[in-house]
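Here the complex is missing one protein chain, while the rest keep their positions.
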Amino acid sequence: MMPSKKKLIKELENYFDRLWDLPRSITGKGFRDSLEIIRELMPHKVIKFKTGQKVFDWTIPDEWNPKEAYFIGPDGIKYADFSINNLHLLNYSESFEGTVSLEELKKHLYTLPNMPEAIPYVTSYYERRWGFCIKHSEYEKLPKGNYFVKIDTDLGKGSLNLAEAVLKGETDKEILFSSYLCHPSMANNELSGPLVLASLYKLIASIPKRRYTYRFIIVPETIGAISYLSVMGKHLKAKSIAGYQITCVGDSGAYTYKYSRQHDSLSDRVANNILKNIKDVKYRKFNPAIGSDERQFCSPGFDLPIGSLMRTMYTEFNEYHTSLDNKDFISFKSMAETTFLYFEFFQLIEKNFFWKNTVMYGEPQLGKRRLFDTIGAKKTTSELDNAMWWILNYADGANDLIKISDISEIDWKVLNEMAEILHDKGVLSYE
Amino acid sequence: MMPSKKKLIKELENYFDRLWDLPRSITGKGFRDSLEIIRELMPHKVIKFKTGQKVFDWTIPDEWNPKEAYFIGPDGIKYADFSINNLHLLNYSESFEGTVSLEELKKHLYTLPNMPEAIPYVTSYYERRWGFCIKHSEYEKLPKGNYFVKIDTDLGKGSLNLAEAVLKGETDKEILFSSYLCHPSMANNELSGPLVLASLYKLIASIPKRRYTYRFIIVPETIGAISYLSVMGKHLKAKSIAGYQITCVGDSGAYTYKYSRQHDSLSDRVANNILKNIKDVKYRKFNPAIGSDERQFCSPGFDLPIGSLMRTMYTEFNEYHTSLDNKDFISFKSMAETTFLYFEFFQLIEKNFFWKNTVMYGEPQLGKRRLFDTIGAKKTTSELDNAMWWILNYADGANDLIKISDISEIDWKVLNEMAEILHDKGVLSYE
Partner (left out) sequence: MMPSKKKLIKELENYFDRLWDLPRSITGKGFRDSLEIIRELMPHKVIKFKTGQKVFDWTIPDEWNPKEAYFIGPDGIKYADFSINNLHLLNYSESFEGTVSLEELKKHLYTLPNMPEAIPYVTSYYERRWGFCIKHSEYEKLPKGNYFVKIDTDLGKGSLNLAEAVLKGETDKEILFSSYLCHPSMANNELSGPLVLASLYKLIASIPKRRYTYRFIIVPETIGAISYLSVMGKHLKAKSIAGYQITCVGDSGAYTYKYSRQHDSLSDRVANNILKNIKDVKYRKFNPAIGSDERQFCSPGFDLPIGSLMRTMYTEFNEYHTSLDNKDFISFKSMAETTFLYFEFFQLIEKNFFWKNTVMYGEPQLGKRRLFDTIGAKKTTSELDNAMWWILNYADGANDLIKISDISEIDWKVLNEMAEILHDKGVLSYE
């Protein structure tokens, strides 16, 4: 049964709180533990790639597991304690222990001078470094003298993991939903993404019969998407008819839709059709320079039909990639609404038939089928009657429901209601 | 010889007055008598379909011939007398005679509460009922008590009739003009339609030589068009290159053009080209939910190139389908102007050649053909010279006159004048 919005809001917050503190990265225990929690919402298979394995142009890196990290100043104060905020440790930092001068230490500190109260999120996946991220306000007050630095992390052979869940449908044509889970404690970018994806999974799974197959993946960003494509890209290229990258869906800002590279894919047409009824939507053309894993799915060799419905997009909010992208910044109500909007995308895809009128020559006699008032008089046409005429004329087997809705400017749900009535009466068929 | 506008205005009014009172419906003597009057303007063949005959999804109904209808109140007053206004009788009403209470009577009365002084036009072709249409102001004053009702109509086997006139041209490519004649006493919708169509017939017939074949039909709306298509649809699909549904051409409102379903058919291109020089034209995309027989011609199996040039369109004037759509509402001067505008459509279709320049490489030497001033100097180019250069360059056999006019923004008549000069000089040819 489909959960109510109220119930969904609660559930989202509950899972958010449980996931918040886990020390995630592109590999390691934090990522795996997070997947295990999400498994409660979305049962899935875990796919593993071993350190050193080639995935297209990339190589799976060592697995990283942080244990402890801080530094102690000449004032005896403990700074940048990883156990308090996991953003303090440079993601993928190597181990280090020793005493260094303030000058030397500063070479390993990352701050945001323009946002002095924010801890930045910084990574160094593909080059070995050690370092800390702290507030710039704190950085400026560090006293002169020697600092004892302690970073204890494991970096060694292991694996990269990703989750895959598939809901089978009547056909093997597929819709892909993708999100990522490699960021430590940040809210809009990223915990909102996998939470909406997993909730959407639950909604779609509650539908007893589906026309299409739905594939859900949660990966470490970039390298995870590339790894998945290295084994499933060919399949996706053959089967995917639509899909969306789910990210930045947590705040209560206006919706943003980023088009797929094809710009008029089924994903884009569904989004255009549904979003035109919503105020203040921002549209962004496909942009390979800024984005998430849609950049991989839309790389030229694949060019998959993957768009992205977001709230406030990465790079369009100041808190992006800092400690200020936290629970205060997001809204579980908005997150639930976004989930239901994605669910409407699903509904339209399912109902987007190429209907065909069985009476192609002249209009059908509707009176005899009790489909139309037998009294002919001056009156306004009801929305449903209006929908009937548009469908009868345009259901020629070449126009899908979205096209008819776009041409007629009639809501797809009204058209679909009438199409199903006409189908029951034997006036419409489909292949 | 082509009649003057003045003469046409008189003729339109004369025929309007003669046709006004005839009790028309989709079948019956009223329709046939009306056709006989129109025959004076447009000689035609009558095509018959017998009651019970299948035409696509429809069946030809019984023929309906009303004789008498009224009811008498407890106040002794005779109401809704059909002999005074034929809208008073529900179109296709069955016979009834008897005494009924006011309460019972009211179940058979049709009024327009929002237009209390208008008698509505109501039909019940495909379900047997009896009824009257009256002004709502009258309805509200009907005294309590018993009413004697008398409706005498014949409903039985007979035929549905339609008129067809064909003006042959040099080729068998055809242009279709269609109108309908099943409405009783109403003016803009509908008497204006068949009157403009028949007048246009006369204008085109006065031209001694035509390039294309012109087909004119006057039918009972919907069922008549479907009946005609059932025998001639295949032919029309093969031969029609353009056509127009002529309706609502009687008032003096701004022109309205409704596109064919194809949206860029020759009909539409002709209309776009000519109407862009007229102020305040309203454009309406093809809409299968609202309209006349273009909805049948443009049903998906046929998808004929049929547009519709109107004045104020059905549903866009309040008087539509009521007794207020009468002689006061229309203008014979406007009706004559509309006729001449349709005649310009005809002229452009006839002159719309794919001209081909005989000098395709470099421009022709025009001085030696006395086609251009042999003095070269700073001067403004005349409209006709301007037309010449555009034709010479674009007459490559792939652009028709309309296209050249659209690109150059030169009036088609100026281009055509120059094209004919160049043709006489041997510079242009056509296939």
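In order of appearance the chains are A and B, and numbering begins at 1 in each one.
Definition applied: a contact is a pair of C-beta atoms (placed from the backbone, for glycine too) under 8 Å apart; a residue touches a chain by one contact, two chains touch by 3 or more.
Just so it is clear, the model here is predicted, and its values are computed rather than measured.
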Query raised in the report: Which listed residue (A:49, A:79, A:121 or A:139) would be found touching the missing chain in the intact complex?
Result: A:121
Report summary line: Answer key for A:8, A:22, A:35 or A:112 versus the chain not shown reads A:112
Requested in this report: Pick out which of A:24, A:44, A:88 or A:321 touches the chain that's been left out of the picture.
Outcome: A:321
Requested in this report: By the contact definition given up top, give the residues of chain A that touch the hidden chain.
Outcome: 55-59, 110, 112, 120-127, 129, 222, 225-226, 229-230, 233, 261, 288-290, 295-296, 298-303, 320-322
**Report entry** Interface with the unshown chain - residue positions in chain B
**Finding:** 357, 359-365, 367-368, 374-378, 381, 385-386, 388-390, 392-396, 408
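Everything below uses one rule, namely that only the chains that are shown with their structure count from here on.
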Query raised in the report: When the centre of a chain is set as the mean of its C-alpha atoms, what distance in Å lies between chain A and chain B?
Result: 55
